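Encoded as C-alpha cells, the structure appears first; notes follow it.
Only a single protein chain was left out; the remaining protein chains are all shown in position.
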Amino acid sequence: MPPRLNFHGASRSLAIRSRPSIALRQPGIAQVIARRGYAEKEEQQPTGPNQGGGIGHVSEEAADIDRVTGKTPPDIGQGTPVQEILKRDQEGKDKAPEVIKEDIGGAKASAETMTFENLLAMGQMQNVANGGLASDPVATIGHKYGLPELPLPPTSNLHYRYDPVITQVTNLLMKHGKLSAAQRNMAFILNHLRTAPPPTPSPAHPLLPGSPHPSHLPLNPIGYLTLAIDSIAPLIRIRSQKGAAGGGAALQIPVPLGLRQRRRQAVEWILNSANKKNSRGSGKSQFAQRFAEEIIGVIEGRSSVWERRNLIHKSGMSARANLLIMQRRRK
Amino acid sequence: MATPLPLNCWRQKCLSRPFPSTRLFSTTSTKLALPVATKKSGATVKGQKKSARIKSKAPPKSTAKPPMPGERKAMRKRIVLSNTNALEVDGLVDLSREMTGSLQNHAGKVVGLEGATVDGLRAVEAFKTTQGWGLFRRPAVLIREESVQLGRRLVGVEQGKETLRVVVDGAKGTGKSMLLLQAMATAFVRGWIVLNVPEAQEVVNAVNDYAAIPGTTPTLWSQPAYTANWLAQIAKANGPILNTLKVSQKHNLPITVPSDTTLTRLCELGARDSDAAWPVFQALWSEITAPGRPPILMAVDSLSYIMDLSQYRDPDFNLIHSHDLVLVKHLTDYLSGTRTLPNGGAILAATSRSHAPVSLSMNLAITQQVERQKGEEITERDPYERKYDQRAESSLKGVEVLMLKGLSKVEARGLMEYWAASGVLRQRVDERTVAEKWALAGNGVVGEIQRGALRMRI
C-alpha cells in the first residue's frame, strides 16, 4: 500500500524560500534609504555657468573685473539689494528669474546645508575618506538636525511629563476623573506658593534635614510642595491584625511604607484638613487656595497634620514589640 | 369599543403597553366614566421593583461667620502688583519721558514702570486681574513692535496737536488691553491728562442710575453716579497735573465753585455731588481743552459694548442706544472725529475678544479699515444682514486700526528672559525653549505664552 501523499511535507522539503536562510545583519535605516525616493531628486536643476562657487553675482563680477583692470569698482555696499526691491514689487517678483526667486526664499538657504541630499553626499564623502566606496551605505543618515541624546531626560515621555510628586498630588486632587480641573487647581497652588510670603518654620516641627532656607522656597514651588509633603509623610502605618493578640483582640503591627505610599498618606491628610477649612473668598479656585494655605501651614508647623503624624509614629513605637511576636509566630 | 387592557400588566408579564392602543372618536363616554381609582403612588406591590431609597443627609451647616458683603468680590477683583519673592531684575530701566520718543531702542525688551506712573495707572484701573502682575517684583511691560509704533504716533500728535484715533484689535490674549496700558503709561510719563473707561460694559449694562438731560433732542441720558465716580478717578490719577491747573473760565454750575480752585478740587466737588457730576465734567472738559493745556488721552476697553443698544430703557420701555448715553457720546464723538482735541491727544479703544457681545458693525468697520490700510479690496456689508448698527458704523468711520498678532520670537525671548531673571520661570531660556513656547502659544500669542510658561504649566 503506497503511503499517503503528504503535501505539507513536500512543500516543506522543497527548499524554496524567498528569503535567505540567514538574514544579513544590517541597519534598518540603510534599507530605508535605499528604497526612498527623495523629493529633491526631481527638482534638481542643471547648474548654470555662473552658479557654482567661482563667480559671484553680476555686480560682484563687475567689481572683480574692475578691480583687476584697475578701474574704480562699483560700490557693492551702496546699492539696494534686488530682494528689497522685489519685496515691494509683486509683479517684478513674479517675473523675476528663477535664481532670484530661489534667493528670495532666504529662510531656506540656511537650512540648505542640512537637506537630506546634502547629508547623503557628505556621508558618501566620509565613506571615501575612510577608504571605502561612495556607494557604501551611509550609516549616519536618517536625520536632518542631529539626533537627540539617548536616554532622553525623564520628563520627555508624554505620559511622565510632569514632576512625579506633582503628578501624584494632581491625581489625588482629582475628583470624578476630571484631570483638567485638577491640573488647574495644581497650577493655582503652585502660583500661590510662589507669591505667598516666605514661610517661617517652627522649631517644634522640624522639616526634613537638609531642606533649603525657607526664603528660597517660594521661587521653587515644586520643591516647596515636595518638602511639605515629605516632611509630614509618615514612615509607617499601623496594621491591626485580628485575633493575633489572643482572645480575638486585634494586634497593632507597624508596617513600613514605600515612598509613594508615604506621600499619598501625607496628601490625604492635607486634603482632609483643607476640606474642613472655610474658604475666604469666592470663585473657582477656593479649594486650591485652601490646599495651598494648608501646605504653608505644614511648613510653618501650624497644621494639625503634624499631630496625626506624631500619633502614628508614637503608636508605632509602642507597638514595635508586636513585630517580634509576629516573627516568632512565623517560625 | 376599546378593549379593556390589563392595568397590572407587570403581573401577567406581558410586554404590551399599559395604554389602550385604539382610540375612540368620541370622548364623551370617557369623560362621563367614573375616574379609575389609581393606586397611591407610595403603595408598592409585592414583587415589584422599586428604586433604591437612599437617605440623603443634609449637608453640615458651617458655623463660621460668612464674609461681609462685598468682601468676596473685593477678593476676586483685588489687584496685586508686587511679589516680594520675585527677584529684582538687574538693569531694568524705567519708562521715562526721554525714552518714549525713541522706544525702538528698547524693542523686544522689558521696561519697568516707575512709582508715579504705577499710581496713575492703578487709579485709572488700567491693571487687570488676568495680566499676571502679581508674579513679579514690580510692574514692567514688554516693548513690542506695536508699542514702538503707537509710542511714536503719540509723540507725533503731541507735537502736531492732532487727535489720534485708534482701535486696537487682535485675537484673544494678544495684548490689546496691555497696549492701552502702555499708551496710558506713556501719557502719564509725558504729562498728559488720562481718562480711562476700564470696562465699557459697566457704562451700558444698566447697573448705574441714569437720568434724562432736559432740553436735549433726541433725549440724552446722563449717569450721575458713574460720572461722579469717574471724576474722582480722574482727579486721583491726574492729581499732579490737575493740581497745577486752575479754573480759568466762567461756568454755569449747580454748585458753587470758588474762582481760584484747582481742577483737582473741581473734580472732587463734582465727585461729591452726583447730581452735579455731569455739569462739572463738562466744565472740567472745557477747562482742559482750553488753549495751553496739556494733551489728553482717552482710553476705552471692550469697545463692542458701546457699539450697540445699551441695557437702559427709556420711558416707552425701549432700549436706549448706547450713543444716547451722554458719557458714551462724549467718547464716540472723539472716536468718530466729529470733535477734535485742540491741544492734541488721542482716543484709543480696544476690543475684547472674550465674552464680549458681537458687534457686526464694529467688526465690519475694522475689517474694512484693515483692508484699506493694506490696500486690498474692501469687504462690502452683507446685504442680507439686518443687525448692522448705523450709528456704530458712522462712529468708527476713518478710525485707524492697530491689529495685534502674536509676538515675534525675538520679543518672546526678551519677555521670557525677563521672567527667568525674575526667578519665576525656572528654565533655561534658549532658542529651543522660546521656539517651543512660541509654537505652543499659537505663534506667539502673548497671553498664551504666559499661560503656557507661568500659569498653567505645572
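Letters A and B mark the chains as written, and numbering starts fresh at 1 in each.
Methods note: a residue touches a chain if its C-beta (ideal position, glycine included) is under 8 Å from a C-beta of that chain, and two chains touch if they have at least 3 such contacts.
Convention: contacts and distances are computed from a predicted model.
The chain not displayed here is annotated in its UniProt record as "Small ribosomal subunit protein uS9m", chosen from "Glycosyl phosphatidyl inositol protein transamidase complex subunit", "General transcription factor IIE subunit 1", "Exosome complex component RRP41" or "Small ribosomal subunit protein uS9m".
Note on the undisplayed chain: of the listed residues A:132, A:148 or A:197, the one touching it is A:148.
Contact between chain B and the absent chain runs through residues 46, 49-52, 54, 173, 431-432, 435-436, 438-443, 445, 448, 451-452, 456-457. Counting the whole complex, the residues of chain A in touch with the unshown chain are 1-4, 6, 8-9, 12-13, 15, 17, 19, 21-25, 28-29, 31-33, 35-39, 42-43, 107, 111, 141-145, 147-148, 150-152, 156-159, 161, 180, 183.
The rule is short, and it goes like this: only the chains that are shown with their structure count from here on.
Averaged C-alpha coordinates put the centre of chain A at 38 Å from the centre of chain B. If you check the complex, the residues on chain A that touch chain B are 162, 166, 170, 183-184, 186-187, 190-191, 194-198, 218-220, 278, 280-283. Taken together, the chain B residues at the contact with chain A in this complex read 62, 64, 67, 71-73, 75-76, 80, 83-87, 134-135, 423-424, 426, 454-458.
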